[in-house]
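The structure under discussion is supplied below as structure tokens; questions concerning it will follow.
All protein chains of the complex are present and in place, except for one that has been dropped.
So, subunit A:
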Amino acid sequence: MSASQSAVRSRAEAVKVSRTFDWLICFTLFFVVLGGYHVHFMLVAGDWDFWVDWKDRRLWVTVLPIMAITFPAAVQAVLWWRYRIAFGATLCVMGLLFGEWVNRYFNFWGWTYFPINFVFPSQLIPGAIVLDVILMMSGSMQLTAVLGGLAFGLLFYPSNWPVIAPLHQPVEYNGMVMTLADLTGYHYIRTGMPEYIRMVEKGTLRTFGKDVAPVSAFFSGFVSIIVYVLWHFFGRWFGSTAFTTAS
């Protein structure tokens, strides 16, 4: 067989090879994205995602979607413009959550015995599905950035609320009011994590009284739009084959 001859001899064989290639790439992509995205997310959103007593209605709601929309935007750019595949964001977020759960279960619980109700990761899948669908329906990066980015920010808090609401019930503890989440953070000793590091309820957003989360979510959505555009271009640049095209 010379170098110019095909490696397959029939259409059936070509389909089989193609499918094998699909599974290999999907498997590899999942874990490569998991690794990169997980490191990125731990560095830029780490403590907000690690600890339940960081999951507040201001900064957690604002920071996490902005930092989380990065890899989905980049991977969407590659998968959509090259293959018209509409699961880039979901693949990223599922990879991230898989990695996070492995980390939280084996490392935070199995190794250091922090209870899971203290260290569970944030939920991002609903926003990712909507982001994928908007790209598929519109086929437009601009529209996906505007509508998808906004939806990604807006959906974050409500999709996490069923999980964190029980932990926001108030408790009177030795004469002070705390939430169950605060109390968990206080009870389960983190030697290297003094309370003052916690960045919660900081800021000047006081005009809307107690309804802070929706405003934070809108702000997060707006910034997510910009971050989406930026990372979309990172993805396109990263996925370029200009330098490898045969003459």
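General observations
Throughout what follows, contacts are C-beta pairs under 8 Å (C-beta built on N, C-alpha and C of every residue); 3 or more make two chains touch, one makes a residue touch a chain; residues count from 1.
Here, contacts and distances are computed from a predicted model.
Chain not shown in the complex: UniProt lists it as "Particulate methane monooxygenase alpha subunit", one of "Probable chemoreceptor glutamine deamidase CheD", "Particulate methane monooxygenase alpha subunit", "Monovalent cation/H+ antiporter subunit D family protein" or "Oligopeptide transport system ATP-binding protein". When the full complex is taken into account, the listed residue touching the unshown chain is A:V133, out of A:M42, A:V133 or A:V215.
Among A:I69, A:L150, A:A181 or A:V227, the one in contact with the hidden chain is A:A181.
In the full complex, subunit A contacts the hidden chain through residues 15, 18-19, 21-22, 25-26, 53, 55-57, 81-87, 90-91, 93-94, 97, 101, 112-117, 120-121, 123, 125-126, 128-130, 132-134, 136-137, 139, 155, 158-159, 161-163, 165-184, 186-192, 194-196, 198, 200-202, 210, 212.
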